[in-house]
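Please find one structure pasted underneath; my questions will follow.
Partial complex: the chains shown occupy the same locations as in the complete assembly.
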Amino acid sequence: MNTLKTQIAELQQLRIDTYGKDFLLTWEKSDEEIRALTLVAECLYELHRARKPLRIFESGLAVSIFRDKSTRTRFSFASAVNALGLGLSELDEEKSQIAHGETVRETANVISFMTEAIGIRDDMYLGEGNTYMREVGQAVQEGFEKGVLHQRPSVINLQCDVDHPTQALADLMQLKHHFGSLEKLRGKKIAMTWAYSPSYGKPLSVPQGIIGLMTRFGMHVSLAYPEGYGLIPEVVEVAQRNSRKNGGKFEVLSSMEAAFKGAAVVYPKSWAPYHVMQRRTPLLHKGDKEGLKQLEKECLANNARHKDWECSEQKMKLTKGGEVLYMHCLPADISGVSCAQGEVSKSVFEKYRIATYQEASYKPFIIAAMILMARLPEPVTVLKRLIAAAAKS
Amino acid sequence: MNTLKTQIAELQQLRIDTYGKDFLLTWEKSDEEIRALTLVAECLYELHRARKPLRIFESGLAVSIFRDKSTRTRFSFASAVNALGLGLSELDEEKSQIAHGETVRETANVISFMTEAIGIRDDMYLGEGNTYMREVGQAVQEGFEKGVLHQRPSVINLQCDVDHPTQALADLMQLKHHFGSLEKLRGKKIAMTWAYSPSYGKPLSVPQGIIGLMTRFGMHVSLAYPEGYGLIPEVVEVAQRNSRKNGGKFEVLSSMEAAFKGAAVVYPKSWAPYHVMQRRTPLLHKGDKEGLKQLEKECLANNARHKDWECSEQKMKLTKGGEVLYMHCLPADISGVSCAQGEVSKSVFEKYRIATYQEASYKPFIIAAMILMARLPEPVTVLKRLIAAAAKS
């Protein structure tokens, strides 16, 4: 708990403008805001580790909207809002009348009368998830301005087609703790590489989130994938800009080995090619099962040509010292465990298994920090109060 | 917050007998109880607007049973019970063993050991929803009297085949705020009219709730629908009785224009004809898909003969001053937005869109007031305590 003094002192130096805002893309937040977020999350993490309460709300709801399956993020969100004192209400679109053609802005308001945060996962449709989140944000902004809502809930992106900020920021916390500080990330090489998986259609948001965030800390970010597995061009440009601005390096390679070479961190993870996601979106909309089957077949055949993109003991030897940090957002496709052949060999995964759980463990605190910073005008004052109360109890 | 003194003073004059009771039909409650309910809801609304806590329970559950889709009421109930300090548990009949032939009275008791309120939506089956709610109420009453339950949960009607009291009372709050007081409703004309919709099978509970409640305040209630779209006769009789007793006017018309003429409020909303709901209930029970399809086809054809029952700019000009309050329980079928042609034109809806959100926003406070008055023997004392605590913080 003693270390919290440092965090608070650092926090007080930072200019932030997060109150009343949504959290939709890491690159819409300033460097100071990202830094502040990791500090707030660390304070909450340390308080929780000491088994101290994090409650900042007397009552109020957090609403989650999951348009795709989720375990980790679902429970991270549930944990975070519970710790802050909010009740959780899930908007299940099958049980609700949204299916009846209701517009987004109506729904956004009618679920928000006593709501502080709206967490949304919408990663299935390229070009739509992030857009939907913005529509929800605008709708509650209007409702708040017109006096319909007594408070303006903040929208938290729990994974969209473009970014996965709660994951990328939990990953950043893992890196910060692994290397000791954000400053020590400078110059470190991280290999964000595609990896083989026997499934297809995995979202692009994790690799996009990683290259969009880690390029801000002077890291050497190597993005590697087989030909045809590119990401959304606009996000790659974000990474390039970040890198130029922050003095790191950003490169795109077509070999896992090249990316791993000299890396201090590896993040091998499967995703569907951008152009496949573009073809898949209209098929999903139309519910075209035959077309989806056909596309899947084609993609799996394509994937199968890259079975050598596996994070093996062999490849790990190429990294800096051969004992670098392996990262994954989970669940990983582990060769011989969850599938015949997958993203990572059994022995490599087993070595880092606990580390991947640790990585995941930061997510509830990142989400709590996002809500705290979005919903309270003076986050530092509130943190000080929590810390003071913790010291007494 | 200053206005709350008036509310409390008025509340203290009213005789109420709501403790330990259910809330199933507005016309089972006395005029003083209805008046008290709006006052309690206003107090809670004002406290919440000032961001003050409404917590009155240390712990306890509220159980909801939704036998039909719902967004607004679901979240209103979730918000209300959270604000009061209760946890929400939804009884999902598909996941439970009710499907296994369990009787209502057993279930009612086994979900109630620590439960303060049971909210039920059951509006699909004519002649059954309200009956089911009464069975639940009787079962928990027995359990309480026999010492099985340590407290007697109150059943809250979240929409049945007969009434939709949380909606009608939220609408009443909207009217009260629009006109300034319940007294000022006297003599005002409200047009509760059928409207065209490209869907069918919408419940009768909203128009029934409106005519059953608004006739109690001396309003001039014009119910209008095309031939064959009548409501449950017993509820129409309630409206007639209310009207005679309270010195207002209640009339049944067969023209939207006639109803709109000189109206101060219009409530154009689609519903299925009573006799269709009567035919539909046994088909739903039997799961007779073919029969339901046939009935739907027939009804849609019938509906289609009344496409002119749309709340258009043209028709709005017939109202008093042409700028009257438009109401809707949402979601509305908006021509050119949620359907090709529907209940209301795009331009009329857009003008009143925020007003309809405001209308919806009272529902959580109406529900909270219902629970507070049903579960606490001295609601005024409790409100005073909340107000005093709010003044200090």
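The chains carry the letters A and B, assigned in the order they are written, with residues numbered from 1 in each.
Just so we're on the same page, contacts are C-beta pairs under 8 Å (C-beta built on N, C-alpha and C of every residue); 3 or more make two chains touch, one makes a residue touch a chain.
Not measured: the values here are computed from a predicted model.
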(Q) Please give the number of copies in the complete assembly; 2 of them are in place here. (A) 3
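Here is the rule we go by: only the chains that are shown with their structure count from here on.
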Q | For subunit A placed onto subunit B, the superposition rotation in degrees, Cα atoms, nearest 5 | A | 120
**Q.** CA centroid of subunit A to CA centroid of subunit B, Å
**A.** 41
(Q) If we count contacts the way the header does, which residues on subunit A are in touch with subunit B in the complex? (A) 58-61, 63, 87, 89, 91, 95-103, 106-107, 109-111, 113-115, 142-143, 146-151
Q: Going by the contact rule at the top, pick out the subunit B residues touching subunit A in the complex.
A: 48-49, 51, 53-55, 66, 69-72, 74-76, 78-79, 82-83, 85, 87-88, 199, 330-331, 333, 337-339, 353-354, 357-358, 360-361, 363-364
